[in-house]
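Just one protein chain is left out here, and the rest sit where they should.
By letter and in written order, the chains are A and B; residue numbering begins at 1 in each of them.
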Amino acid sequence: MLSEQEKKEIEVVAGHYPIKRAAGIEALKIVQKHRGWISDEVLSHVADALEMSPTDLDAVATFYNFIFRRPVGRHVILVCNSVSCWIMGYDTIVSYLKDRLGIGFGETTGDGRFTLLPNVCLGACDRAPVMMIDDQLYVNLDAEKIDKILGSYD
Amino acid sequence: MEKPLTQNIRPDGTPLNLAEYEKAGGYQGLRKALTQLSPGEVTQLVLESNLRGRGGAGFPTGRKWSFVPMGDDVPQPKYLVINADEMEPATFKDRLLMEGDPHQLIEGIIIAAYAVQAGIAYIFLRRAYVTARQRLKQAIEEACAKGYLGRNILGSGFNLELYLHMSAGRYICGEETALLNALEGKRAIPRSKPPFPPVVGLWGKPTAFNNVETICNVPHIIRHGPVWFKDLSRVPDGGTKIYGASGKVRRPGAWELPMGVTIREILEEHAGGMQDGLTLRALLPGGASTDMLTAENLDIPMDFNSMQEAGSRLGTGTIVVIDDRTCIVGLLANLMQFFAQESCGWCTPCREGLAWLTKILNAMEQGRGKPEDIDHLRLHTRLITLGRTFCALAPGAMEPLQSALMYFEDDFKRHIHEKSCPWRDL
Partner (left out) sequence: MVTIYIEGKAYKIKQGQNLLQACLGLGFDLPYFCWHPALGSVGACRQCAVKRFKDENDTRGEIVMACMTPADDGTRISINDPEAVQFRASVIEWLMINHPHDCPVCDEGGECHLQDMTVMTGHNYRHSRFPKRTHRNQDLGPFINHEMNRCIQCYRCVRFYRDYAGGSDLNALASHDHVYFGRFQSGPLESEFSGNLVEICPTGVFTDKSLKSHFTRKWDLQTAPSVCVHCGLGCNTIPGERYDELRRIRNRYHHQVNGYFLCDRGRYGYEFVNSTQRIRHPLRQAGSREEAKLMMETEALELAAAMLADPGKVIGIGSPRAFLESNFALRALVGPERFHAGLSDSDFKCLGTGCNILQRGPVPAATLQGVALADAAFVLGEDVTQTAPLMALNLRQMRYGKSVRIVSDFQVPEWHDAGVREIGQLQSPALFNATPYPTRLDDEAMRTVYAAPHDLVRLGFAVLAALDASVFPMPDVNDAMQALANEIAQALLKAERPLLVAGTGCGNPALIEAAANMAWYLGRKGSAAAFALCVPECNSLGLRLMGGLDLNSAFQAIDEGRADTVVILENDLYRRADAQAVDAMLQKARNIIVIDHQQTATSEKAHLVLPAATFAEATGTLINNEGRAQRGYAVMPPKGAVRAGWRWLQMLMKAAGHAGASSWLRLENLTADLVKDMPVFQPVAGLDPKPAMPTPGGKLPRQSHRYTGRTAMHADIDVSEPKPPADEDAPLAFSMEGYDGRPPAGLISRVWAPGWNSEQSLNKFQSEIGGPLRGGDPGRRLIEPPASDDIRYFAMPEQEILPGADEYLLVPIHHIFGSEELSMASPGVARQAPQPYLALRPEDAPVGDGEQVRLLVSGKSLVLPLKLLPGMPERTAGLPDGLPGVPKMVLPAVVKILGKGSIEK
């Protein structure tokens, strides 16, 4: 079941539109904020709250990059893989991240700490290469910096 | 040199609050529009200013507004949607404006909404812009509290609700009709036109559409007039433009400059030229979906018409610099991967064609290319053109490819013949 807090937040965003289902993505993000990812069960509850079918909500959920329909680690690392970062050394930092974490894209570390995902342009091309962990942006990355950043997450 | 858009933006990027913004002359344009001008007069001023859309297509903003039906008998509510889904790779100009001066955008939105008499406005913000979201949210709350948003704004009788909608990451949402579907809570598939959004938009109601940078110009046009605005520019398109540069230049960044500065000025004066030991081989002038230009094109003014004449597009005005140690084929593979992944999956050429091209380019880059692959690439640039696909995404993806094939065919051939990437170990 959805928590009272989740229901309240969903109710607020749903009020921004003439029909509740328009808030689908925002509602999923609210729930994802609290739970990390969207299970089938949670998806069904959100769909109920928005007066739509779970299949219709899933059709939207699976359309986007940022709705996680499978479990993720406590922190999600999104590495920008678009053109400016690619020019500025994306390959190097990705290999470093993969080695350092011992996982590939789409995987979660054994301790459940990090999930590594590629991501399209994060809009900080003047400070490439960049990555985002949860809601925090990290720029001008190199190996040393990455070590420090990763070390700051539990 | 006047820099109306970024004049208030502080070096550390912290935003102005409402009081600071007002002190800097903020909301005077709004006051003037709502208390002295009719909606039609606002549109007329913007029309006269020659403001063209900064999202990439360059459509005159005033004309766009004039397509929204006016009068008492038109369907209500009308909507204004602000496209802040800045997802064109290598583009980061709207972020600067939203993070640094959120009230400027809000003021522009209220004026634009007044011009088209929209009762509800949405800012469609991309998922990755978390900071922009916090700052806009704060600014909207301040504006509501001060009565700039809500009912009977400045006693004019005009009402506006403004909502921030944060997306969940999809490039196609930047296409305005796909954005409409996204806002309606549907899969963000583009819509066919006609019907056009100004007439049949959000939930079937008239809907005006503008990019963040475009709207940020509006308060200044109202405040200082169209002549002043036109004079900011070196070319007939009015105003300044936020240009940017990324890649291996000395000082990547974004700068507000008069519309029509040359590529050379941007790259040499503002971006500081190439990093040591590198030379410029090519550039994408306005984001990932614009035709490549080369060092020979550096003196072309960066405005809508000049860029078109040079065989490319102004796009978002943010330049990707490609140096001589960067592999063009690898870069193309990266771009194509992006476009293929961001295809919404609605029409066949885009969904299947881009995926195929990605596989070809990746194979080439990994030394598994075949001689006939170049023919397939070239054939696709002829097959996938505007009108043959449902929207402009896939034709946009063909722009860098076709120009790369034109300027750098040898690079492709070398990958195939040498069975590996010649730039790999450079």
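We take it that a residue touches a chain if its C-beta (ideal position, glycine included) is under 8 Å from a C-beta of that chain, and two chains touch if they have at least 3 such contacts.
Small disclaimer: the values here were computed from a predicted structure and weren't measured.
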Full-complex contact with the absent chain, from B:Lys359, B:Arg378 or B:Lys413: B:Lys359
Contacting the left-out chain in the complete assembly, out of A:Leu2, A:Leu28, A:Leu43 or A:Cys80: A:Leu43
Option touching the unshown chain, where B:Cys347, B:Met364, B:Leu401 or B:Cys421 are the choices: B:Cys347
Full-complex contact with the absent chain, from B:Gly71, B:Pro194, B:Gly277 or B:Pro371: B:Pro194
Positions on chain B contacted by the hidden chain, ascending: 170, 184, 187, 191-192, 194-195, 199-200, 203-204, 340-349, 351-356, 359, 363, 370, 372, 376, 379, 383, 387-390
For chain A, the residues touching the chain missing from this view: 18-19, 40, 43, 52-59, 62-63
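Keep in mind that, in the parts below, only the chains that are shown with their structure count from here on.
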Rounded Å distance, chain A centre to chain B centre (Cα mean): 24
In the complex, chain A residues that touch chain B: 16-19, 21-26, 28-29, 50, 59-60, 63-67, 78, 81-84, 86-88, 119-128, 132, 135, 137
Touching residues (chain side chain B, partner chain A) in the complex: 86-92, 95, 122, 126-131, 163, 165-171, 182-188, 203, 244-248, 252-254, 284, 288, 318, 320-323, 326, 330-331, 334-335, 337-338, 341-342, 344
